[in-house]
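Missing here is one protein chain; the remaining ones are kept as they sit in the complex.
Labels run A and B following the written order; every chain starts at residue 1.
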Amino acid sequence: MDQLIQHLVNTLVLGGTYALLGIGLTLIFGIMNVVNFTHGALYTVGAYLMYLAVAALGLNFFLALPVAILGGLLFGAAIELLLLRPFRGSDIDTTMLVMIGAGIALQSGTLWVFGGVAKAIPSPFPEAPLQLGPVSVSWLRLFVLGAALGLIAVTYVMINRTRLGLAMRAAFQDADTAALMGVNVRLIDTATFALGSSLAAAAGALLGPVYVVFPQMGGLAEVKAFAIVILGGLGNITGAAIGGFILALAEELGAGYVSSGYRDAMGFLIIIAVLLYRPTGLFAKAERVG
Amino acid sequence: MSAILSVDHVGVRFGGLVAIADLHLDVAQGEILSLIGPNGAGKTTAFNVMTGFLKPSQGDVRFRGTSLTGLSPHAIARLGLARTFQRTSVFPDDTVFDNVMIGLHGQGAQMARAPLLAALIGRAGAGERQLRARAEALLDWVGLGARAQEKAGALAYGEQRLVGVALALATEPAMLLLDEPVSGMNASETRVFVRLIRQIRERGITILLVEHDMPMVMEVSDRIVVLNYGRLIAEGPPEAIRSDPAVIEAYLGQGSAARRAAAEAQATREAAHA
Partner (left out) sequence: MRRLLPLALLASLLVLPLLLQANPYLLNALIITGILTIGAMSLNLLLGFTGQLSLGHIAFFGIGAYVSALTSLGFDVEIGFGHRIVHEPWPPAAGFLLAILAAGACGYLIGRLSFRVRGAYFVIVTISFAEVVRLVALNWVELTQGPLALTGIPAMSVGVPGLGNWTLRTKLQNYYLVLAVGTLCYLLVARLVGSRFGRAMRGLKENESLALSVGINATRTLTIAAVISAAMAGAAGSLYAHYLRIIDPDVFAFSTTVSMVIMVVAGGKGTLMGPVIGGLIFGLLPVALRPVMAPEAQWIVYGIVLIVILFVMPRGIVPGLSALLARRRPAPAPLLKPSPAVQR
């Protein structure tokens, strides 16, 4: 029982960052119809920016986080402007290939710059974990959960309460009509990609101090993000948020009670189950087309 | 009258939107039946239900005694119910000849019992030759023989519609559904097409036509069924439909701008047909 509670606590911590990853990916897919294969690389970039800011520049941990997120935002905007905008009007397969090229270049770039040796990011939190009865959770992980939930809330407010969010939702419904109604669709695309990328970078910057930072860390994160997005339904933001927690739960329970070696296979099992029983995702609305 | 296709109280709803309320109609063997009605009346939806591209919310479609409920489009095509599409009627990157060869897909299956194996070990020779001869004959028959080696996507719009018809005919259908086949054709192309429809019927193929070109519909149809708001509002021979008050109301009740546009289009068409 105690063990189960411990797993549930771990699920919350992991799920928050997974939700960030999933929301970023599904946002880009839903609004731009782009399968973003730079998502994992941007997760890595976020982690390395955190490492650079904290370990190399000696910046305060809490200041470094927004710097890393901002860095992801700028990276994302640059990718959209330099690589996706020239391919406007291309089909989804072409942009997917472009993103594959960009992803592999970015990943190799981090390997080239930082080398293959894993790096640790020092955190300002006390070593001793917070002990709540039988459950122990490190202060760092608690902070990660809080920050992730905060970022999810900010994203929700942005999408549902701001003019930019309104325009994004309009573009999500129908880009052509939105353009006719005076929405600057190009600006929306850049904003969407930048926002989605900053969420991936945030996830990397938050999980980087928990684990270690290495150039290939994004590959696995990307596969997980895809599982989350399929689980929630392609393009469904709430679905991705919940999907992040479900994947985290499956991983925690799978690693805890089955085999820790296959923790990362849970995403694939989820994809299979969804395709077999609910191909449009768990949270797809009935009238969603496409 | 023996019905080749029966639409039995079919309804289609998308969420709260009713596309077809309750459609009930029979198509007789060998007739040319037209389905008309204002935009949004549910004509293309009806086509999609009949050919398995849409699942009806209620009701059933039977073709030559077989219920089509739950069958996928390719299975329905193999039963002998073929269709054309309103917008994209060709495989754009292939030649017209290869388009028809793709259309002959189901025919090749009957010739070779293990077509994939035959293809791999290269025993498909005789069957292929036969298929190619049939493709040529079919193209000549619809009048596209001269275009055989051109990319289908590069053809003029009217000719692409013809390719679409050739593709549908390649499946050796017992019944053909034509979705607005002459939209975008000029008057002389339309005349040629009317002749083609008659020739298709002479080959024993039943035809169900959706079309906005009223003079053409009046000229070619044996019988007309009128839909409005997903309901059947009239049916009968062209003369009766022309003077049916419910039909006139359906077409004219759509506001003055639409009425004027319809009248103008009508006048142009009639001048062209004269």
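As a convention for this text, contacts are C-beta pairs under 8 Å (C-beta built on N, C-alpha and C of every residue); 3 or more make two chains touch, one makes a residue touch a chain.
These numbers were taken from a predicted model, which means no experiment stands behind them.
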Inset, instruction - Using the contact definition given at the top, list the shown chains touched by the missing chain. - result: A, B
Legend entry - Candidate in contact with the missing chain, chosen from A:L4, A:L70, A:I100 or A:L180: A:I100
Legend entry - Chain not shown: contacting residue from B:G37, B:P56, B:G103 or B:G158: B:G103
Legend entry - Residue of B:H9, B:K55 or B:H74 touching the missing chain in the full complex: B:H74
Legend entry - Selected residue (touches chain absent from view) among A:G133, A:G182 or A:G261: A:G261
Inset, instruction - For chain A, enumerate the residues touching the unshown chain of the complex. - result: 29, 35, 83, 86-87, 90, 92-94, 96-98, 100-109, 111-112, 219-220, 223, 226-227, 229-230, 234, 259, 261-262, 264-265, 267-268, 271-272, 275-276, 279-280, 290
Inset, instruction - Quickly run down the residues of chain B that touch the omitted chain. - result: 51, 53, 72-75, 77-78, 82-83, 85, 88-95, 97-98, 101-103, 105-106, 108-109, 112, 115-116, 118-120, 122, 124, 128, 131-132, 149, 164, 167-168, 170-171
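To be clear about the criterion, only the chains that are shown with their structure count from here on.
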Legend entry - Whole-Å separation of chain centres (CA-atom averages), chain A against chain B: 48
